[in-house]
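Take this structure first; my questions come after.
Apart from one protein chain that is not included, each protein chain of the complex appears where it belongs.
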Amino acid sequence: MTASPEDAIAAVIDAGHRAAARGWVPATSGNFSARVDAARMAVSATGADKGALTRDDVLVLDIAYPRHERASAEAPLHAQLYRDRPETGAVWHVHSENAVLVSLRHGGAGAVPLAGLELLKAFRGITTHEAEIRVPILPNDQDTPRLAAQASRHILEDARLWGYLIAGHGLYAWGTTPAEAWRHLEAFDALFSLHLRSTGGHK
Amino acid sequence: MTASPEDAIAAVIDAGHRAAARGWVPATSGNFSARVDAARMAVSATGADKGALTRDDVLVLDIAYPRHERASAEAPLHAQLYRDRPETGAVWHVHSENAVLVSLRHGGAGAVPLAGLELLKAFRGITTHEAEIRVPILPNDQDTPRLAAQASRHILEDARLWGYLIAGHGLYAWGTTPAEAWRHLEAFDALFSLHLRSTGGHK
Amino acid sequence: MTASPEDAIAAVIDAGHRAAARGWVPATSGNFSARVDAARMAVSATGADKGALTRDDVLVLDIAYPRHERASAEAPLHAQLYRDRPETGAVWHVHSENAVLVSLRHGGAGAVPLAGLELLKAFRGITTHEAEIRVPILPNDQDTPRLAAQASRHILEDARLWGYLIAGHGLYAWGTTPAEAWRHLEAFDALFSLHLRSTGGHK
Partner (left out) sequence: MTASPEDAIAAVIDAGHRAAARGWVPATSGNFSARVDAARMAVSATGADKGALTRDDVLVLDIAYPRHERASAEAPLHAQLYRDRPETGAVWHVHSENAVLVSLRHGGAGAVPLAGLELLKAFRGITTHEAEIRVPILPNDQDTPRLAAQASRHILEDARLWGYLIAGHGLYAWGTTPAEAWRHLEAFDALFSLHLRSTGGHK
């Protein structure tokens, strides 16, 4: 997938607005990116209120070296997904409450298992509810290049992986297009919520 | 009930938008249909985001043989309701979290009982809170014609039935008109939520 | 308080729309009324979707004898409040989930106690959080004139009472003006939610 810079920026803004409407990016948290081409991504700048993103809050950066004075500290995590997975078209990172809660509950085990639910079919490549996926949970780390290296190992191991969690922090979800990345994000959040409610009250 | 194809399509689009606004169709899940006449239904196409349904995302199919390259895999479940119940005017299928949770909790028993609540009067034919209904729960099955045959047995047995659950999947609800099918859908979701919260925390 | 029929009707429509937006009137449940003068009230008709109320869905009825072919079966409960309490300006009846849940949990005791919370000051006549109120819970009854007689006893006993619950059914809340009735309704719902969450999970 390639897109004009303008289309990639528009996809980032749209995802930010939608995530804010869901309450998934409280207190200016979250980051959103979309691929422009083999070398570049459009990515939200640091500190912006994602519910009020404008064109000026989105940067076009090199995925090999995503530096900019206004780049988010998490830009390396986005760039890594575009480098490791050439089919990646968009990456949405949110702090949804359900994501943070499952990351806290299952952080010790290193993954949250999801199985037996129709909604698993929302993930590209899954065609039956009789599937099981394991969403990796990485320990949180303020050194984001180091965190990206950790994520990379999981991503290269499992070609069916469309998301990972960072413990006490949030969720990265991606897809081959912005629409698919959003579908995956909605599926993760709904599955995490079902998991929490079906296995122990709201905990 | 019969409707012009245009009116049936408009009813499908409206229901999709309303269900999306409630969060009942995450990740492009759910399907919506309305009867055109004795032989045809308007039904949402596969893969569409139900919150962004347009006229182009709704197909008019034969209820005897609901095939189309863009038909949802669940079109046979809709068609079966129009065939088995001539009074059916619309069928709304959603993945509401409350529906999935009750289906998981009561799947073993094969039905969820609802009794003693004023909101039961929302169902056509019920005139007092001193009523009890049992909502059947079918095991999930990717073979939807086979699943439709299972549903058919319940539907033909109980003329007061306005909905059934599929375990780990979601809810089908219907009515003699689109408005009545929506009223039934809202009643089921509210009753499921009350059931979950009044009998064991959020589980 | 008196109002023109038009203003009373507008207040009813506004309250219906606001309650629907909160999810407090699922499946066409709920009724809304506002006083016109010493003899009349404007009240929502039976069966209407309260989120789509129009002028045509609101009737102006005599509070002494609230009969009309489109009158809600619960019109006598509204009329009774205007008769027993001359200061009543508006009555909002909703099926909010929190109201139904507290009515189920405390139905046996016949009342839900609320104490020690700042939000109690939202009720007319209460000036400190160091207050306690008891919200009566009536058993549900499809004979609404008989139910109104039960409500009447509580209302005439306690001049500080601004609401009561019907078990497994919902909440009646009122005030001297439509705005005050709404403030009381919001306060009840928030207090019921706090009560449920602070005393036993979501049950």
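Each chain carries a letter (A, B and C) given by its place in the written order, and its residues are counted from 1.
Methods note: a residue touches a chain if its C-beta (ideal position, glycine included) is under 8 Å from a C-beta of that chain, and two chains touch if they have at least 3 such contacts.
Every value quoted in this text rests on a predicted model; they were computed, and no experiment measured them.
A.B. asks: So which of C:10, C:60, C:111 or C:194 would be touching the chain we can't see?
C.D. replies: Residue touching the absent chain, from the options given: C:194.
A.B. asks: Taking the full complex into account, what residues of subunit C touch the chain not shown?
C.D. replies: That gives, for subunit C, the contact residues 116-119, 122, 127-130, 179, 183-184, 186-187, 189-190, 193-194, 197-202.
A.B. asks: Which parts of subunit A face the unshown chain closely enough to count as touching?
C.D. replies: 26-29, 49, 95, 97, 100-101, 104-105, 140, 142, 166, 168-170, 196, 201-203
Here is the rule we use: only the chains that are shown with their structure count from here on.
A.B. asks: Once you find the CA centre of subunit B and the CA centre of subunit C, what distance in Å lies between them?
C.D. replies: Here the centre of subunit C sits 32 Å away from the centre of subunit B.
A.B. asks: With chain centres taken as the means of their Cα atoms, state the distance from subunit A to subunit C in Å.
C.D. replies: It comes to 45 Å between the two C-alpha centres.
A.B. asks: Touching at least two other chains at once: which residues of subunit C meet that condition?
C.D. replies: 201-202
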